[in-house]
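Structure, as structure tokens:
Shown here: the complex without one of its protein chains, the others still in place.
Chain lettering (A and B) follows the sequence in which the chains are written, and residue indices restart at 1 in each chain.
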Amino acid sequence: MPAALEGSQAIARAVALCRPQVVAAYPITPQTHIVENISKLVADGRFDCELVSVESEFSAASVVLGAAAAGARAYTASSSQGILLMTEVLYDISGMRIPLVLTCANRAVSAPLNIWNDQQDAMAVRDSGWIMLFCADNQEAVDTTVQAFRIAERTELPVMVCVDGFTLTHTLEPIDLPSQEDVDAFLPPFEFERRLDPARPISQGTLVSPEWFPEVRHANYQALLAAEAEIEAAARDWAGLVGRETGALVEADGPGEARTGVLCMGSIHGTLEAARAAAPDLEPVRLIRLRCFRPLPLAAIEAACAGLDRLIVLERAIAPGLGGVLTTELRAFFADRADAPRIYGFAVGLGGRDVPLETLGRALASSAADNPRHFAVLDLEPEKLPEEDR
Amino acid sequence: MDHQCPDPDRLRLRQPRFQGLTSGHRACAGCGAAITARLVLEATGPDVLVANATGCLEVFSTPWPESAWRVPWIHSLFENAGSVAAGMEAALKAQGRDTKVIAFGGDGGTFDIGFRALSGMLERYHNVLYVCYDNEAYMNTGVQRSSSTPHAARTTTSPPGKARMGKRHLKKDILSIVAAHHIPYAATASVAYPPDLRKKVRRALAIEGPTFLHVHSPCPLGWGHDGALSIEIARLAVETGMFPLIELERGGVTGVMPIRNPRPVAEYLRRQARFRHLFQDDAKAREELEHLQAIADHNIEFYGLTGHGPDALDTEGADTAHRGGMRWA
Partner (left out) sequence: MSTQITRGAYALPGTALAFKTGTWRTQRPRHLHSPAPCHGACPAGEDAQAYLALVEEEDFHAAWQTIVQANPIPSVTGRVCHHPCEAACNRGRYDSPIAIHHVERFLGDQALREGWDYPLSPPPAEAPRIGVVGAGPAGLACAYHLIRLGLNVDLFEALPLAGGLLRTAIPEYRLPKDTLDREIERLLATGIRFRPNHRLGRDLSLDELRQDYPALFLGLGTQRSRPWSIDGATPSDLREGLDLLQEYLEMGRIPEWRSVAVIGAGNTAIDLARVLKRAGVEEVHVISHKAIPAPDVPPEDRMPAIEREIRQALEEGVRIHEHRGVQRLLLRGERVIGVEMVHMKKLPDPSGRLRRIAFEGTETLLHVEQVIPAIGQIMDPEGIEPLLNRWGFLGGDRWGAIPDQAGLFTGGDARGDHGMVSEAVGDGRLAAEAIQALLSRRSLEPPEERTPLAFEHLNLHYFEPGQRPEPALLPVEERTGFQEVEGVLARSQVHAEGVRCFSCGECMACDNCWTLCPDSAVLKARERCQDGSHYVFDYDYCKGCGLCAEECPCGYIEMVAEG
């Protein structure tokens, strides 16, 4: 039975259903409602966990690291500056193969200070060894959160569930919350084989010399690649249990004759869908949503792009001095593939600039040339720029 | 009856005290931090989880695939021993287990980069014993100065020279800061007084709530003395008043180790190369010596360290040797 819930509230409820024993909370806009909701659930006795109100995001990540290492299911959430602050810990967690779930409420990264939504924060930590899943809407955020715990605990890799800040976190939507029974059936209690235990006193986080380090790194790399199977399995099993599809690695949808694809991550997918539906005169477009960003599911992406001449990547981040993040990664992948589409890359909605329905048309129009321009900010308003920056 | 000396390999398994840190670690000969870790774990026993910040202790004890630890142990980063320990404690609480959590950090990882995490852990009243082994500089990275480095000491980032006399700033009074969190127990200890250290560990273990031990741990390499003198130098630090042994509860002083006959600080400083520049014929050097003596005098006065009784070299018998073994250990 769907209920009208704010995204943050729904995510908080989903987390509670997963029964983590330790939650670390440090507030940062726009994640605050998540931790506030969790706090209220705990205060009302509806969520039995150790809620640790830490003194910084670095601590938040460290607390959940310690908690999971000690064998407790643990959770935290952050955003933007907080994600950057805890970056060191994120690498540490994945390097030690500690299962964790973290919600990132995607937000721009300062300077300049900006509290609104883009995905720069997640991009900044894309090599930290975490599984990164981007949710299209709040229902998916709820379902993905549940799946994330299972994926993390089976792969022994940490999972970052990305939700667009404000756009999702602060939006009221009709959400179907799963039942406790369904979640319990899906998510068995956390049994961490390498947990810290006086009965088996191992040492975690050792110093690894050049003699062994490449192998450890390789193993992590392989683990992430292998996680694709778990991510798909989790989506499949969850769908089987509750009857809702969340998408697994990549979703693609469009008329068979479409030769142009528009690829994005996160909530703008919904905008693009609405735009396509509202403009039937537009050329046929296949809308491709990348749900799983790390590991980058190249085979699935290739399949989703089969038959396309043109692929437009609309991303919510920018790599100064380089261009696009996702764009660059896809261009690199497709560089030596046969039948690769021409790839156009744009940043859109940086710093929370509104992404209107017209964006789709504009993207198509901006991708006409034979030779794709390197990268552009699609919704740039050049008159605001001083001469030197045009 | 005198017996053939027992075989060490078998004897090692039959030691009457719990050995949480084995031999084979890569600490320098005479390392004070190694003694600290050993003694703390002897007092805690095996039912602990340990979070260890980056630093000498962590690096010399866990070169993969080897570990010298016999307790469950995790090293995360330099600045988060306090938070990792907090997380472990939360997990144990949630699981209903009463295993104690110990955090180990050097002075760098405690006074400086780990200060935030420590403060948060204390404020949130986690049931964690935080042990800072204080060798008074960033020793692991090559003897750079920390806020714990004593005033006027030489380090690689506070070298003496024409324009400077070593570290400009004073040693951070970490214990007062920790105590200002009004935690149940905070104390200083020294490797020169093992029974006192172990007693304080046990005291802290028995408390439900955050506790803090600041243990003076000489570093032969960084302080510039022979490894054989680590205990002597630690003892001198206490006997001169440079490192007072005190206990604070809820912010108030509840115990001190008195010094019957305080020694002049020069006796302590003279033995260490890191203070050698203070003994040159120079007005500034002399001034700094006086300053250090004044600091020691202040400590003695402030904490009421003056002991009573007949003339003695030591601190009221806290380290008296007894035939048959250490008492109250």
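Just so it is clear, contacts are C-beta pairs under 8 Å (C-beta built on N, C-alpha and C of every residue); 3 or more make two chains touch, one makes a residue touch a chain.
It should be emphasised that the depicted structure is a prediction, and the values quoted were computed from it without experimental measurement.
Among A:E215, A:E283 or A:D309, only A:E215 touches the chain left out of the display. Within the whole complex, the absent chain has one touching residue among B:E66, B:E123 or B:D297, and that is B:E66.
Considering A:R19, A:R154 or A:R194, the position touching the chain not shown turns out to be A:R194 (whole complex).
Annotation for subunit B: contacts to the undisplayed chain at residues 1-6, 8, 11-12, 14-16, 19, 21-32, 34-35, 38-39, 61-62, 64-71, 191, 194, 220, 226-232, 235, 310-314, 317, 319-326, 329. The chain not shown here touches subunit A at positions 95-98, 156, 194, 201-206, 208, 212, 215-216, 219.
In this section, only the chains that are shown with their structure count from here on.
The centroid of the Cα atoms in subunit A and the matching centroid in subunit B are 44 Å apart.
If you check the complex, the residues on subunit B that touch subunit A are 46-49, 51, 58-59, 61-65, 67, 69-77, 79-80, 82-95, 99, 116-117, 119-120, 123-124.
Here subunit A touches subunit B in the complex through residues 21-22, 24, 49-50, 52-56, 58-60, 62-72, 74, 88-89, 92, 96, 196-198, 200-209, 212, going by the rule given at the top.
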